[in-house]
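Worksheet for the structure shown next.
Heads up, one of the protein chains got dropped from this complex, but the rest are sitting where they should.
Each chain carries a letter (A, B and C) given by its place in the written order, and its residues are counted from 1.
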């Protein structure tokens, strides 16, 4: 396929819960400041499952896919470097942050929390397929990266597979684990959840010098894979140990003087994990709510623990450009330590419904569409 | 009364829930490193009500009273200065921190959180009356301050009334509001609760430069007094506005762009206040659980808010020497700004049961035993 | 004067060190997103003296003046609210942040330090007079506020005089003193320098709850004024006490146990003040270099102090929108506490050379052009 070809493939979400189909769309020319990228690999994320089910307030139709890695196809006028200042040329292997904060609101300018920007543009989530440039999602042969996008040339020592393997969980973990929660070398860390966010968070806990990482999750296939690639020092299978109090006891057993964990990283996504995590944290410890993305209402929690244990409980929502940059800076170190490629399961774009299904059931960790064979 | 007199009065808790009586005890000689103090004013705290009801695991019998101000009566060998390094002599007006952390455990030495020390000695709480030196509580004519006590000579510009007025709520607020939560000049702050801890916390929020302090509490007598002495800019009476969602709306109305409060200080003590406080905090804001001292079990809380709003939720338990020192350092500024003496209601030691009753009902803010007339 | 009038007055810097003259310029129409403001009061800052002498790399010609307060004259299309979200209408009293960071670079997006943005537009400093919109400085009857400007409607309880009194020293102090250095209620604070930045910093130290503020500066007129309006608790005149070691001793005398200051705020601008400030800080204390704006090369400093005293030394450069917002939020509290208007000395625009001269000699604290009589 060459730029002259007028049409490229794209998976379009036209209707919630309906089977997804591959459609065709014209390849746009980049306007000044924009870049058109050929997509090589595109990830499937748990959020895509929610989007497909209509659990989030989004416009329709959209091209799905907020995780991607590819190559520069056409560069718009005025684009000279990537976000880090490296020269950018056609053919360069690149990745891009999926969201573009507005840069002008209270959250962007005053609070310094660009992840809270209310008018963020998000590829694969809130950019309409029926408006120019149409190709604003990653599950397609090409994506139109608007001016203001944070585009990154891949470091020489990083493969596209390693880049896509953690998907958006990587920068999400940089934000939550490294920036908001913080890990100190020597810490004992519990990670609740063994999906992509849990795996990425555990990896970053290791990278930041944790002495013990206890990974609490399931099903066993995920835990086994984590164990095999060296993620987690102690693994607790929630299907084998179904009782929360038993899991809390195991965590206590694993911590010095049975004090509990210095840091608990909640990446499970179920509200009940929060109560369990508060129990697992030591007095004076930190609990990060990283996975509570959907509003499932209230659960019973004991606020007395916050006062008595002097807990520090923090939340973190998604990521912004700086976290994507931090992730790219740290990735070569992660890749040298963990075989990231083992997280990936490849699919053809036509098998989009299977890929989504396998993500929903947790059968695989990271489904990835391989678009390079076109 | 002079040191030669063998006997002094003391209120002893012999049995939970029974009427308290004033007993008599011999005045001890100070051993090396100790100080015997004449108590002039002794405060009654909400915790005393809980102690009386047996809600906390304490030994019996004890002399009650963990808040006091008095004068040096006899100085033990080797005591030359107060905790701040000021020379200490007989007759000096003093106050003292009610608790003595052990100084050797993980919490004292490693975590730097002496309030979590598990073997703290606490005057008026866990020092037995039937063992030397017996007089280890403030509701007595004299108290025996053990070696290791943090004793402070009152600053010249501070009266004993001003010192006792906030009682243990003062250093508790220094710990929670100033050290743990932190207030930045210009902040909009909500204080939940208008008891001693709420009043002290609101005062410290003012002192730290808050631009707006919204005081949510009741009954009206307490709020009126707060208003009269300049504590709080906006007052929300929970009896007049019984619906939490209405109170949340009023807080939103009072904050810039209806974003919510930068900092919410929970000093109410009821678990339900926590859910309400999470709603009142702006995204990226801070919530302090300062009042959840008793374990009343779980309440419904929505953990999604922690992630979505990127909340920072912190807890703070009591205080240690450093907070008492900070309180003494800051008190002259507070006293210059607020008429602290108006918080006090005086009682004779013989009226101990009335004082405790008035604290329990919230009829007064700070009952104080006046022992100076002996 | 009405908008129909084609010409307004402006002080233009055409040549370094030459006498300044009032020129005439056409009043521009606001383009979409812009606002044309009538200037009522415009401040003179020490930086203006440096600009006039050519000490900073700026383009010529420019309209001088980066401190101003005025009223909305004409609103460009699309401007509905001020930066805080308050509705904005013609005639509203307003102030504006003098600089506009680019919002796209590493410093703006990643580092979160917009004050380090290398392509900031600064009114009165780097916006050319010979290009549209020409009127980009405050020493003029009108200023053209470009799209992206942070414009603030004055709070109802704040007068234009109170707004201009601290000039850019106000948000500079918010940035340095409140955000970067941090003041904890109860702190003992030394402020080096009694010019506008020193006065503003001392005020904010008071506002943030400092227990003792030691103001080290001169000449005596400035210190006396500070004393009269309640800024500083202890005043050390550098002309009366010319020896740095004597001043260090006086600071020690004023601090608990002669440990030194918890926080030292350098606002003097002379490199030698840094060595003195390091001596004045207690072990474990904080030193803020807020005044070292010009590069005067090296001075002798003892790095052993950093290690032995475990100092925390921080620097802060100017301010960005968030600090201007913070300043506006805090100003009503400052104004209620200190008579800000006493800092001002009024001049006619025609007396621009006298105003600049009086700023240079320190004869007055804050020269302000009064433009309201036109």
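Some notes on this structure:
FYI, contacts are C-beta pairs under 8 Å (C-beta built on N, C-alpha and C of every residue); 3 or more make two chains touch, one makes a residue touch a chain.
Because the structure is a prediction, the values reported are computed rather than measured.
Interface note: of A:6, A:19, A:80 or A:257, the residue touching the hidden chain in the full complex is A:257. Within the set C:313, C:340 or C:356, the residue that contacts the chain not displayed is C:313. For the chain missing from the display, the contacting residue among C:109, C:122 or C:290 is C:290, taking the whole complex into account. Only one of C:22, C:225, C:250 or C:275 touches the absent chain when the whole complex is considered: C:275.
Counting the whole complex, the residues of chain B in touch with the unshown chain are 85, 103-104, 106, 108-112, 114, 148, 150, 320-322, 325. For chain C, the list of residues touching the undisplayed chain reads 106-107, 111, 113, 115-116, 180, 257, 259, 271, 274-275, 283-284, 289-317. The set of chain A residues touching the chain not shown comprises 84-85, 174, 178-179, 184-186, 204, 207-209, 211, 256-257, 326-327, 329-330, 332-333.
By definition in this document, only the chains that are shown with their structure count from here on.
Counting only chains that touch, the fewest steps needed to get from chain A to chain C is 1.
One inter-chain figure worth recording: chain A and chain B are separated by 45 Å, centre to centre, where each centre is the mean of the chain's CA atoms.
Chain B and chain C, compared by their mean Cα positions, are separated by 40 Å. Looking at chain B, one finds that residues 257 touch two or more other chains.
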